[in-house]
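Every protein chain of the complex appears in place save one, which is left out.
What follows is subunit A.
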Amino acid sequence: MRCDSFHHPPPTRLGTAETHFKLVGVLTAPMCISQLMLLQVFFLMVPEGVWLQPSSPSGAAPTPSDVGPASPGGTLQSSSEGSETPWPVPGISTAGPTVVTPSAPENGTVDLFPALPVCVCDLTPGTCDINCCCDRDCYLLHPRTVFSFCLPGSVRSSSWMCVDNSLIFRSNSPFPSRVFMDSGGVRQFCVLVNNSRLNYFQKLQKVNATNFQALATEFGGESFTSTFQTQSPPPFYRAGDPILTYFPKWSVISLLRQPAGVGAGGLCAESNPAGFLESKSTTCARFFKNLTNSCTLDPALNAASYYNFTVLKVPRGMTDLQNTKFQVPVTLVSQAGSPLLSGNICQNVVSQVIYEIETNGTFGIQKVSVSFGQTNLTVEPDTSLQQHFLIRFRAFQQSTVASLTGPRSGNPGYIVGKPLLALTGDKSHSMTLLQSQGDGICSVKKHEVQFGVNAISGCKLRLKKVDCSHLQQEIYQTLHGKTSPEHVAIFGNADPAQKREWTRILSRNCNVSAMHCTSCCVIPVSLEIQVLWAYTGLQSNPQAHVSGARFLYQCQSIKDSQQVTEVALTTVVTFVDITQKPEPPRGQPRIDWKLPFDFFFPLKIAFSRGVDSQKGSASLILILCLLVLGVLKLETK
C-alpha cells in the first residue's frame, strides 16, 4: 500500500507550518511505515535544492551514508523559524531565520522566556508563590535553582505536536522541533505548532436569549433535571394515565389509588396509581403492631376512605374545580360500615375493594361505583391482613349482559395460562381444582384450572355422620365443584348458546361392582382431569384447541363400622399435547438424524450472511475455485 498523500504536496506550498506538519502527521499512519525511507530522503534533499517531483519519488534512492539515526541528544537540526510567509525557494531559506537551539532537551522545561506577561500561578500578591517561576515577588533571576520544578503555566507554554522519534532520522523542517522524552520513556519528535488556528481556542460564541437553548441542546448531554415539571393538564385521559380525584372537603387533588404489593416485603404501596382503562387486580399485605388503635384510625381499613372523593371526568377538570360538571361522585353499590372495635374483634375491616368505572372515549369517566368485601380481625400482637384491589373498566352504557359472559380464554385458540372453560347446563364457568386452607382442610375457595398448566392439589375433608350415598354425593361435589361440568369449550371463545362449540366431558365414576363388600361405602378420593389438546390452523399462527377431556375418579372403600373422620382428597389436571407436526420441508434435517448433515456448513454460512459480507463470500468462492482448479490439474497430469 502506498501513501499517496505523501507525494502530493507541491513543493511551493511546503513553507507554511501547517502543511509541513501535515507531512509529519501522515507518517503516523501505520500503513505508511514503508514510506519512511522516502520521507527521510525528502527531508535530506530539500536543503540541497533538489526538489522531488511527485511523479518520480523513486528517483531519490539514498546512499547508505545519508541515512543516519537522529542524534541521541535529541535535538535537532532544526530549524529555521517558520514565519507565516511561505517557503520561497530553497536558497533564500537561510536568509533571515532566528535559529532556535534548545539546549536541555530531555526534560524539556527550558526557561527560555522567564518573564511572562500574565503569571497564572501568582495567586498571593506580594508574596513569593512556591514553584511559580514567573512570580516577580520572588526576585529570582534563575528560579529553577531554588524551586524543585516550575508549575505549569509559569514558563512559556508552547504546543508541540509529536510523533515517535524512531520515525524520523533527520529533520530539516524550518520550524522549531525537538526530541522529548515522554512519561513512558519513549522519545518523541515534536514540532512547535505555530499556527493561530491550531493553537488557540476558536472564537467565543455570542450567547443570547434566542440561541441559549439551541447551544445547550447541541453541546449538552444528559444532566441533572429538577423533578418538578409543570404541564398543562391534557384534554382527556389516555390509556395508562393516572386518574385524578378531588377531595372537596380539603380541596385537594389526588390520584385514584390502587395499593399494590411492593418490594420483598409485599407491603401495600399506598400511592400506587390506577391506570386509565387498565383493568387489573392487586393484592398486598398489611401488618399491624397495635390493631386496637389502627382498627378505627387507619384509613386503609375504613371503607369510607375509598369513596369520600370525586373523580375528575377529564384531567382538564383540574382547572375548574368548583364546576361539578367535570366531576363524578363515587357511588356505593352496597352499604359498608366503618370499622368497629368490639371486645377483641375489629369488625368491618376492608379486605377487598372493587371499583367499576364506566368510560366514554375522550369524554372520560362517566360513572364510578365501588363495592367492598369486609372481614373481622382478631386483635393479636402481630396481626396481618391481605387486601385485594380490583379496578374494572367498562365502556359506558355497555349492555351488562354482554359483560356477564366474562372474558374469553383466547380468540379462537386457547392462550396458555387462561382459564379452561366448562359448561354446566347453559352457564359457562371455568374449571376448578380443590384448594386447602392453612390447616389443610378443604377450602371453599377453588383454584382455576389454567390452560396448558398441569396442576395437582389436595386437601383433607372432615366427614359428617351421614349415610353412604350422601357421603358420596358430598365428596363428588367437593371434587368437581358445586355443579358437575358437562362440557368443555373447544376454543377459548366458545359461546354457551352454541352447543357445537363445546365437547362433552367423558366421565368415569369408580367401579363399584368390583368391590365385594356389602357394608362398605365406596367413596371417591381423587379426580384426575385429563385434557387432550392440539394446535390447529397455520403453523405460523397456531391455535390451541381442546380435542377432548375426561374426568377420572379413583375410589376407596371405607367400612361403615370404621370411624373415619377425615379423608384426603386429590385433584389433578393434566394437559396432553397431541399435535401432529407436519413433515419438515425437504432438505431440512430431522431432529433424530445422526448423519453429518453439516457437510456444506461453510457454504451455508457464506451464502446466508448475505449482502453485508460480500467480501467474505467472494474470497471463499475464490478459494473453492482454486481448490477445484487444483484438483482438475492434478487429474490432467
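Operating definition for what follows: contacts are C-beta pairs under 8 Å (C-beta built on N, C-alpha and C of every residue); 3 or more make two chains touch, one makes a residue touch a chain; residues count from 1.
Convention: contacts and distances are computed from a predicted model.
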Problem set entry | Absent chain [UniProt protein name; select from "Transmembrane protein 231", "ER membrane protein complex subunit 1", "Proteasome subunit beta" or "Ubiquitin-conjugating enzyme E2 2"] | "Transmembrane protein 231"
Exercise. Of the residues A:Ala269, A:Leu321, A:Ile354 or A:Ala455, which one touches the chain left out of the display?
Worked result: A:Ala455
Problem set entry | Sole residue of A:Arg144, A:Arg170, A:His447 or A:Arg550 that reaches the chain not shown, by the stated touch rule | A:His447
Exercise. Where the complex has a chain not shown, which of A:Ser279, A:Thr424 or A:Thr570 is the residue touching it?
Worked result: A:Thr570
Seminar exercise, completed: Answer key for A:Val252, A:Ala304, A:Val416 or A:Leu603 versus the chain not shown reads A:Val416
For this session: Check the options A:Gln437, A:Gln477, A:Asn509 or A:Thr565 and report the residue that touches the missing chain.
Result: A:Gln437
Seminar exercise, completed: Note that subunit A touches the chain not displayed via residues 264-267, 285-287, 383-386, 416-417, 433, 435-440, 443, 447, 450, 452-460, 568, 570, 581, 591-592, 594
